[in-house]
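The other protein chains are all here in position, but one chain of the complex has been omitted.
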Amino acid sequence: MSQIDPETVSSLQERLSKLEAWARRLSDEQEICRLVCSYGPTVDSGQSLAGAQLWTDDGTYESDLIEPCIGQKELVALFESDLHQGLIRAGAAHVMSYPVVVVDGDRAVATNYARVYRYEDGVFVPWRVVASRWECLRTALGWRIKRRINAQLNGSESARQLLGRFKEP
Amino acid sequence: MSQIDPETVSSLQERLSKLEAWARRLSDEQEICRLVCSYGPTVDSGQSLAGAQLWTDDGTYESDLIEPCIGQKELVALFESDLHQGLIRAGAAHVMSYPVVVVDGDRAVATNYARVYRYEDGVFVPWRVVASRWECLRTALGWRIKRRINAQLNGSESARQLLGRFKEP
Partner (left out) sequence: MSQIDPETVSSLQERLSKLEAWARRLSDEQEICRLVCSYGPTVDSGQSLAGAQLWTDDGTYESDLIEPCIGQKELVALFESDLHQGLIRAGAAHVMSYPVVVVDGDRAVATNYARVYRYEDGVFVPWRVVASRWECLRTALGWRIKRRINAQLNGSESARQLLGRFKEP
């Protein structure tokens, strides 16, 4: 046994703190990727409540395809609607590209491309290709979607603008 | 030089242990993502043996398209078959979406969407869009596929069920 330099201890503590900060950031980014990529398996398998619970209680979903949804109750109604149920019963896949994630404290934004494939007459058709912006919040239950905005990449300026804001949380 | 509080040391050790557990979990998830996303480049480039070795020795592959493959020998035969070789010689891409991964000790499941594009008459056709469940095992060589199950998203209940089990390792 021998004595130890307090410098050594404070250096160890500093290295640990750096690693912990790094681990927190990476954990956040990974959890947000998982949130986004869970959307497809959840709603394509018909789990409407679990789909809505990817959002915060008052979370919103805006898309050119539908009226804006506000809150989990309206989200459940969307996933139970004839539109969505008809889609998945005929064969559909909501495929998310790996998002670019920017975290700012307890807020974050993930930006990606979402595609909806429909099975029609024995072939798969890329029915929709949208830019998707997922504004997320850290909650007691983990990261949740506060606001999702979709814009079809059909040449509109607004879709390009949405996509271009990928670094702004 | 001075003496040090043993509390300080045990606190450092505790923080380190937490970080190590976190690093192990994240490493596992990342290695499994890599395993899944290596499938395309491996089999689309015609590396049949390397493709089979993504599985365990006795690993299986079940798909509506083919007879079940059991073990690496049958997997090599699949990748050497006219079906697969014809596909890649005519132009094909096996594209994996980023999987949702759930690790439970030495077992894990990854769930994603796989698409097979075929080059036909000068255009690319999304020939197959399937839900894919990859049941993995930790082996001495790293994570390997124990069982892969594909289900076309053609509206069948079984495909929706497969997709819906994404949280069950």
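Should a chain be cited, it is by its letter among A and B, assigned in written order, with residues numbered from 1 in that chain.
Keep this in mind: a residue touches a chain if its C-beta (ideal position, glycine included) is under 8 Å from a C-beta of that chain, and two chains touch if they have at least 3 such contacts.
What you are looking at is a predicted structure, and each value in this text was computed from that prediction instead of being measured.
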{"item": "For chain B, residues in touch with the removed chain", "value": "3-6, 9, 12-13, 16, 19-20, 23, 26-27, 30, 33-34, 37-38, 40-42, 44-47, 88-93, 95-98, 117, 119, 123-126"}
{"item": "Contact footprint on chain A, counting only the chain that is left out", "value": "1-4, 8, 12, 15-16, 19, 22-23, 26, 29, 97-100, 111-113, 115, 125-129, 131, 152-156, 159-161, 163-164, 166"}
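Everything below uses one rule, namely that only the chains that are shown with their structure count from here on.
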{"item": "Separation of chain A from chain B, taking each centre as the mean of its C-alpha atoms, in whole Å", "value": "21"}
